[in-house]
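Of the protein chains in this complex, all but one are displayed in their positions.
Now for subunit A:
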Amino acid sequence: MLKSKVLMVKTRSGKILKIVREHYLRDDIDNGLNGVDLDDHPMLENDLISSEHYIIPDTNVVLKQMDVLEHSCMRNVIILQTVMRETKHRSAPIYKRLRTITQNKDKKFHVFTNEHSIDTWCERRPKESSNDYNDRFIRVATQFYNECLSERNQKAVLLTNDKANCDLAKKEGLLAVTVEDYVRNIVGFPELLDKLAKADEAMEVDKSISYPEHLKLSQLQTGIKSGRFKQGKLNISRQNYLEGKVLPQGEGSKEILIQGRMHLNRAVNEDIVAVEMLPENQWSLPSDVILDVSVQPGAEISESHAEDLKKKHGIPTGKVVGIIKRSWRSYCGILESFGSPDMTRHLFTPAERRIPRIRIETRQAKLLIGQRIVVAIDSWPRFSKYPQGHFVKALGEIGDKDTENKVLLLEHDVAHEPFSQAVLNCLPSANWSIPDEELRKREDLRGLPICSVDPPGCTDIDDCLHLREWTDGNLEVGVHIADVTHFIRPGTALDIEARSRGTTVYLCDKRIDMVPELLSSNLCSLRDDGDRLAFSCIWVMNHNAEIISTRFCKSVIRSKASMTYAQAQMLIDDATQNDDVTIGLRGLNKLAKILKARRTLNGALSLSSPEVRFHVDSETHDPIDLETKKLRDTNSMVEEFMLLANCSVAEKIQKEFSDCAVLRRHPEPPKSNFDVLVNAARTRGLELSINTSRELALSLDEAEKPAENVHPYISVLLRILATRCMYQAVYFCSGLESDFRHYGLAAPIYTHFTSPIRRYSDIMVHRLLAASIGADSTFSDLLNKQEIQQICNNLNFRHRMAQYAQRASVALHTQMFFRGKMVDEQGFIIVVRKNAVQVLIPKYGLEGTVFLDRDHQGNAVGTSNLEYNEDACEIVANGVLLKVFDEVTVQISHDASNIQHQRINLHLMKPKIEGISAP
């Protein structure tokens, strides 16, 4: 059964090594033809091939035509190990997709381990390139399948786009066709043609444009090694799609600016690129011009402006000389409507502003115009202004709420499919009740006056509180968190799904759960309708809110009341109420105030962001009204105790598992981040001190004091802007990082413990804490710091995406709210730019740009009448002075004229500027 062959592999790692590896060839490898993995009679018919056949794609086909392979009609495909190996080497995302298909039983994909099969192994010929060698592997395997299939009168068909390989295969008597030919002749699935990725030649040669050629990978590598080129991820500006920044790898490197179509040289957002620095006299500054795709006439402003900026001191500027790794994905967007719908070539505009338009070929244009569609980029030839792609799928009507929701979920990579059966199988039954043995193991806290305080309409309650006074005068305070880890056991399908989702995503009208609803809204949710399992953190405190002792335990609780913030506030204020719960709440409220004061003294920042709630029509689910979130004492009461619990837990798990605790830190932002803010505040005579978080907090408080000609809302604006100067807080594994500080909370150590229903990080923390008090066992992944860091990285990504999705959802609802309305509203200028001012409208939490180089109809009027003063944060337009923090009145209207990007338009009403303001 075993046959040994020795492979000689030469590798280079500084010096030349001869590495000898064993390579066993086997005769017992499953070829999938026994009816389990592959159907006995493949049904897919093709005009080119007369008999029943199985498909064997080569690596390039897999890499380029994944969308075709993912189509439901593509079944009975044999994937060779060679192809798997090469795919993995060349593209991680494609490899992941390929693995997902091969694991899907319905797709009938079979992976054949051809390089270990004695029938399909071949020795490398002298001087044969690895590509040729791999091709030969594939041909030999196809030949093998043909022999296996000959008695069944079936064939194996090699799909390859490589002409040489195709010819060789034909010479060897194999059936080889190109993907285009194959797909074109499939019977019954004409829509597959649209999904076909285009070959690398330009569909339309655009005479006007010819991008510089990309250097070869080997040239790039030597260039990077010698320091001539810098490698980094391209980050296109959200304001201007023709401008991007690259942060080169390595310590202490500075961002490199890349400006203009030619310098970007076909690099798309998030690609890993190699950049060559421009000579210093060509350095430039990021343009202050806001550029958006929908207004084409003004689109090239940046390039002309860049010219005169160069004379000033610029920042390091470079140009892209080659692409190291593409990170293209599928993009949502719409088909542009100009041109006849009968034509097959169309331009597609992605919803993401940082992505260029994409040229696609489709026969369904008539159908697709007016729909949101998904498109993937295939290539970007030198002589084509735009990249080329293919149609993947349609999502639905533009403007339809479900479609738009789908778009924003897809764009932010939020998994929103219903939970799979495997996941649902992990759930307990709906009428589950606490078994006796659990009751015996846990502390019984059902007698305590526990209650929960949450926003209205909250069904996933994960925290409860209680307070009671002991006879010795000390206070017992408890925070009780839903014991989700009792239900989500490590390694189950449910656990894996929750880990990959990472967080629950709250859209305005929808919640995308991290765990199935049975858990999130029923079994784990600490409602006041029965006994629940909880993980409790119980302190003994004195009346000065100083902690005397802390303990953690798994418990059973019975919430006495599930209240909203408003209800709780009413109870506290109502002097006639004197039951246990109310007394507890009053005590908690008192303690919370002390805690908060102490925290602020330590330098915790209270920041702000404009948040709004939509009142949604119960029938149509359209937003009918909106209000900004009100903050009550009870909000901050709950928050204080959650913070305290998180800090206590963080200390405990860090002490117990110093190598693998899951913590959360908030890095201190560099001082330069605050420059703009300090500058802006100074224009109003406010001095902000930013040296430490404490000083910042104090000076922000200082700004709250009423002063002459300072609008009281400015302090809120300052807080909003200060929030934007900071970094995001991130999860990390304590064994791999030395700086634990949380800047915003001014806490030396912090983690998330209090919301396990909606955050996976809390689940990990629960497990660690349970292990540290001996309530649960550890398992290997829990203690593997590399693994933990990887999960943390995913969580950080998911949280960021969830946040973006939330914002996008608010924006979408704001748009729908203003549909057909025109409102004048008070707003504040928060940023002054070269050709525009950004205005925040507190009532709607809406932020938008008022262009000063366009009239109210959106026609460009030129920038000649604008005088911009960067240091003073002001701009003079037609003799009218606009300063940062100025109060203005804007007209808000919904612009649906461009179905491409429906949007909110803002026009200045007061002060009135001739030629710009609306009449």
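General observations
Quick note on the criterion: contacts are C-beta pairs under 8 Å (C-beta built on N, C-alpha and C of every residue); 3 or more make two chains touch, one makes a residue touch a chain; residues count from 1.
The rule we apply is simple: contacts and distances are computed from a predicted model.
The protein name that UniProt records for the chain not on display, among "DNA replication complex GINS protein SLD5", "Beta-Casp domain-containing protein", "Putative exosome complex component RRP41" or "Small ribosomal subunit protein uS8m", is "Putative exosome complex component RRP41". Taking the complete complex into account, A:111 is the one of A:56, A:111 or A:703 that touches the chain left out. Screening A:51, A:103 or A:869 for touch with the missing chain picks out A:103.
In the full complex, subunit A makes contact with the omitted chain through residues 2, 4, 6, 17-26, 30, 81, 84, 88, 99, 102-103, 111, 113, 115-116, 777-780, 783.
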